[in-house]
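The complex is shown incomplete by one protein chain, all other protein chains being positioned as in the whole.
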Amino acid sequence: MCSAHPIAVHAEDTASAGEAPDPALVADLVAANHILFDQGVVDAFGHISARHDKRPDRFLLARNMAPGNVTAADIVEFDLDSNPVNAGNRKVYLERFIHGEIFRARPDVMAVVHSHSHNIVPLSVSQDTPLRAIFHMAGFIGEAAPVFEIREAGGDGTDLLISDNALGRALAAKFTEADIALMRGHGSTVVANSVPLAVYRAVYAELNARYQLQAGGLGRVTYLTAAEGRACTNRIEGQVQRPWDLWKAEAARLRAG
Amino acid sequence: MCSAHPIAVHAEDTASAGEAPDPALVADLVAANHILFDQGVVDAFGHISARHDKRPDRFLLARNMAPGNVTAADIVEFDLDSNPVNAGNRKVYLERFIHGEIFRARPDVMAVVHSHSHNIVPLSVSQDTPLRAIFHMAGFIGEAAPVFEIREAGGDGTDLLISDNALGRALAAKFTEADIALMRGHGSTVVANSVPLAVYRAVYAELNARYQLQAGGLGRVTYLTAAEGRACTNRIEGQVQRPWDLWKAEAARLRAG
Amino acid sequence: MCSAHPIAVHAEDTASAGEAPDPALVADLVAANHILFDQGVVDAFGHISARHDKRPDRFLLARNMAPGNVTAADIVEFDLDSNPVNAGNRKVYLERFIHGEIFRARPDVMAVVHSHSHNIVPLSVSQDTPLRAIFHMAGFIGEAAPVFEIREAGGDGTDLLISDNALGRALAAKFTEADIALMRGHGSTVVANSVPLAVYRAVYAELNARYQLQAGGLGRVTYLTAAEGRACTNRIEGQVQRPWDLWKAEAARLRAG
Partner (left out) sequence: MCSAHPIAVHAEDTASAGEAPDPALVADLVAANHILFDQGVVDAFGHISARHDKRPDRFLLARNMAPGNVTAADIVEFDLDSNPVNAGNRKVYLERFIHGEIFRARPDVMAVVHSHSHNIVPLSVSQDTPLRAIFHMAGFIGEAAPVFEIREAGGDGTDLLISDNALGRALAAKFTEADIALMRGHGSTVVANSVPLAVYRAVYAELNARYQLQAGGLGRVTYLTAAEGRACTNRIEGQVQRPWDLWKAEAARLRAG
């Protein structure tokens, strides 16, 4: 399976766009793109989506571009098959199926981040050490984040990308009992019930991975228990507004020219 | 113990505010918040307090907010039970009990820093390697910094936060013979007899942790002896004004607009 | 073999310059110099060349200078013996033989990057761990990048530099079945069929090395298979325009004064 189609693709609009989403949601999605870039979670690659607030069978995702430069005009609407409804002539992300299939499988999910952040990739290829909650800010990770091994769904020789709905469904199946899944040799995907919380989780999952890589070199490690992970999630994620406000202000300042 | 109350809380003022603190102390506390952010010791989370210079049974701490943005108007006065006396309508840090109970237990302490700096967290979860003074700038750490394991005071299933006076007292007990304590899966707390020295210690404890993580991968390590640690503390901490002045000028420059 | 000639050398022009290259190619080569500096692939040392678009027996390379400051006027033309044709009085890079001999040996190669990026050097000296594709962005690395051991071509006592055509040919021989070769105790050289792709590969080879260094500390690692590496190369390198545009805009912004 040696693919020839590119990551950025033209896809025909297959339905009409729904009612316009809340501008505040679009603004948050734009800010989230910038924050993820500023925090080093994404570079030229990676993306974040939000479920449409008026139509739960639609989601919003930037056209194919670098996240750090996204504006409101770049946000495209998709149905859950990941067909664009108002892309027009604009290219879209090949891997949009990550988003569509997770939004289909998890009605509670309102936002999805896919990234290749620097400390997650090494853990995604480790055969001996799963990503696991090591500190209170990342309790949502739990006792062992699932790893999506694309060879199980796509055989040897894939390009590791989620390039169709079947692969998207295989990945989405990892989210039955988890809010984050590593993707072997590729990165991770994380979900949440809001855009700010999805950003928060992507940032702190990266830090959790970093701490695991560091602590692993010193011998035995005490991880959070399942009960601690749940308590931390309940308590600390209620505070998501504090880092969100800080990051959003910083992103605006950096782009003020 | 699955908590439902948030990290930022409203707390009723239970006493009247004392005589106003020295404006120079408040200015130092504001600068300290900025410096800790600029040096990467705190991000959107973490806090620093100072004992009130006119009333030793009171302390000063920012309202619930990101440290990098604190101004003098954000500083709130608390009693040693960590009840605010002039918060008014402003939210306060849930974990203020760290500060109140340490100021109660250690009359010599004039400032307290609580943070989750990046290289401290991995050491806080290592079962085999305590934080220990490895270089002359961090002699105050001594031969093995105590680790606060919240399971001993709060059982399994806490959210790892110091959310009441009982947990604050359990943490403060670690400071009987130490000026820094790690908090497992959470971060650290460090104390000193002045705001600049507390900042200095937080910065160099983080560096000491980094060096331990690096040196640990190379085999056996020579640490400071107890006598060397004491000598370094005596000598080098007298120099705290030099980095403090540098950091303070840089913090002012960064915020000059 | 204790060398006395410097890295920057005067070399006499031995032929006349060909038809002027496409200004767009020169502009890309200038941008590539800046991007490699901004991305931390090169510092004051390291260089990138492009094959002349009108004369395949000529290549373009900056005069001896720091890459971050190169302008179009600094680009010099060379023949495949790495003799300059229009250097005039300007010093040239001692190691230009890397470029000439690879362009001679590999007619498909259009651009060559030589650098000492930070995570590549440790892998270049590791006797047990070859550089190997660990994630989808670096599939071109394959299952084991060759290592150029200069002792085989130059004996003990060289200065590790590719300072003549014979050493250049020995290095070029590593590229028969590879697009990247490590140079022991020195750095790496990477080739591609365009300037943007050579930059992309240099950036992502550095990241791949970083992830290997990190994952290696955690135990066994799952690498890309040969088939996955090929599929990733085919698919993802078609996307080189996205990071290139981002990096180029950023480089221009940083130098806008």
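The chains carry the letters A, B and C, assigned in the order they are written, with residues numbered from 1 in each.
Operating definition for what follows: a contact is a pair of C-beta atoms (placed from the backbone, for glycine too) under 8 Å apart; a residue touches a chain by one contact, two chains touch by 3 or more.
Quantities reported herein were computed from a predicted structural model and do not represent experimental measurements.
Over the full complex, note down every shown chain the hidden chain is touching.
Within the full complex, the chain not displayed touches B, C.
Where the complex has a chain not shown, which of C:Asn64, C:Ser82 or C:Ser115 is the residue touching it?
Hidden-chain contact among the options goes to C:Asn64.
Among C:Val85, C:Leu160 or C:Ala249, single out the residue that touches the unshown chain.
Of all options in C:Val85, C:Leu160 or C:Ala249, contact with the hidden chain holds for C:Leu160.
Of C:Leu29, C:Leu80 or C:Leu123, which sits in contact with the chain we cannot see?
C:Leu123
Would you write out the residues of subunit B that touch the absent chain, in ascending order?
Here the touching residues of subunit B are 134-137, 139, 207, 210-212, 214-215, 217-225, 227-228, 230-232, 234-236, 238-239, 242-243, 245-247.
List the residues of subunit C that touch the chain left out of this view.
1-8, 43-45, 64-66, 68-69, 116, 118-119, 121-129, 156-161, 184-187, 213, 216-217
The working rule: only the chains that are shown with their structure count from here on.
Of all the chains, which has the CA centre nearest the overall CA centre?
A
Nearest 5 degrees is plenty: how much rotation brings the CA atoms of subunit A onto those of subunit B?
Between subunit A and subunit B, the superposition angle is 90 degrees.
Subunit A-subunit C contact: same residues or different, taking over half shared as same?
different
How many angstrom between the C-alpha centroids of subunit C and subunit B?
From the centre of subunit B to the centre of subunit C is 47 Å.
In angstrom, rounded to a whole number, how far apart do the mean CA points of subunit A and subunit C lie?
33
Going by the contact rule already set, what residues in subunit C reach two or more other chains?
Residues 217 of subunit C each touch two or more of the other chains.
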